[in-house]
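Can you read through this structure? Questions will come right after.
With one protein chain withheld, the remaining protein chains of the complex are depicted in position.
And then chain A:
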Amino acid sequence: MDRRTFLKAGAVTATATALSVSSLAPFVEAEENTDVEFDEVFDIIVVGSGLAGTTSAITAAEQGNKVLVVDKMNILGGTSLISGLNFSCVGSDEQKARGIKDSPELMAQDMRKVSEDYGDPELALTVATMTTRFYHFLKDRGVVFKEFKQLGGHSVARAVWAGGGAFVIRPLHDYAKKSLADRLTMRKRCRVDNIVFDNGRAVGIQVRENYYFNFDAPEKDDEQNQTGKIKYVGARKGIVFASGGYCRDKKLLGAEADILEETNSDANPGARSGTLQMLLSHGAQAVNLSLFRLAYPIPTEDLMWGMLVNPEGKRFVNEFGNRNTIGMTILKEKQKFDGKAPLLIYDQTGADNFHDKQRFQLSMDAKNGYQGTMYKFQSIKEVAKHFGYDPLVLQKAVADYNAALDSGVDKEFSKDFSQMNGAALKKAPFYAMPLTPKCTYTPGGVRINKAAQMLNSTTGEIFTGLFAAGEATGGVHGAMRLTACSVPDCGAFGLISGDNVSAMIPVELQVKKK
């Protein structure tokens, strides 16, 4: 299909949907269709109220545009609201105060180290280059950073932390309500079902207002949810898709890699692939959908202090490895045992060795997400009883592990015992939890260029009027995604999409007469 016919096809589809309200309307040729009527018209529409969407919307509204943000969920904020939102940033005041030398090139290099060469290095560099501007964007609009951290995989300390997603999203939404009320509208329970094209340009969306997400059967929401009332909303300048990832979509994850069906996720319950599928139906290009990022309730770096055993009481992996390798091994092990997760056990010394004690404490307080709770025991026998192991089997596993530690060599899995800093399974009390990797991020999504414009899979050219930002996009990170690098991604392409959609020449759109 060449560009012209694609555009025509796009327009025809849109015309058909736009007119489907009055299903008796005659079929209109694409080129002649200049009279789509909308219930409401804005300059810019942003889909998704998470970090990427909020950033894009505020940026566009501050440049004088009338902006509508829609979110299909019962609350605003998406995964961003419940995330840690640690932010890798080059050139923060915190770095300056400590005299830390850093550069966008160095950060991009760190990002590429775990990418396994998937994705587009240029996008990673764009992200790193925008971090200083995003840092000030957040601070100037009420976000306060409380902590500065050196995180795994980063060659220098560069992560700032506001205390969690709520401490970023809430100030931004409050700021929008206070300072941009005349221009920026945020609407929850409003799901985008389709895009309206006019002569090849995206000029609006078809939404359902009063959409009630199906929390009782979330896996069927995209296909079966019939709630809400259809409306058409026009966008004179363009539409930004900041619609997030699909961590909770086991159907798509499982289709890409069978074992991913065994993952847990505590991303937004609405993190599913319906919006992605809709974009693909219009010719958007999907990249890197097979990639995934596994995480654990406790930091990957702190798994090494403990022992992992399967339901038969056997070790099966080097606990001191990278997140995805350990995770994949656990997922395969779960498949072998009907979905039953392996057990992770620490002794007191292991617990004391945690580099991130806050997350250890969260697990002890049962506040560390779904199946993220750690329990405390006085003996291995108690551990066995609580998790349904034969005490003799578990005691033997512990004895074998301690003996191997004493010998200094892990003959089975080559764990580097010289790094253990005294951690073994000797000193009571013991701490244990079943361990299932969580899918907390999907690196795949729609392809964009450096200008946050969405690309067409057939022509490789951009869609006029369509932008994307944040986890909805693919190819920015490649495999795994470096810790604390979604925030700079959401920020960079939130700002860029906000700038560039604002710069579009507006089209005249008609509002339906009441």
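Note that in this section a residue touches a chain if its C-beta (ideal position, glycine included) is under 8 Å from a C-beta of that chain, and two chains touch if they have at least 3 such contacts; residues count from 1.
In this text, contacts and distances are computed from a predicted model.
J.: Looking only at the UniProt record of the hidden chain, which name from "Acetyl-coenzyme A carboxylase carboxyl transferase subunit beta", "Pyruvate dehydrogenase E1 component alpha subunit", "Tetrahaem cytochrome domain-containing protein" or "L-arabinose ABC transporter membrane protein" is the right one?
T.: Not shown, but named in UniProt as "Tetrahaem cytochrome domain-containing protein".
J.: Touching the absent chain in the whole complex: find that residue among A:121, A:152 or A:269.
T.: Of the listed residues, the one touching the omitted chain is A:269.
J.: Out of A:327, A:369, A:465 or A:488, point to the residue that touches the absent chain in the complete complex.
T.: A:369
J.: One chain is left out of this view; which of A:47, A:69 or A:82 touches it in the full complex?
T.: A:82
J.: In the complete complex, the non-displayed chain touches which residues of chain A?
T.: Counting only chain A, the missing chain is touched by 74-77, 81-82, 164-166, 170, 210, 212, 215-216, 266, 269, 365-367, 369-373.
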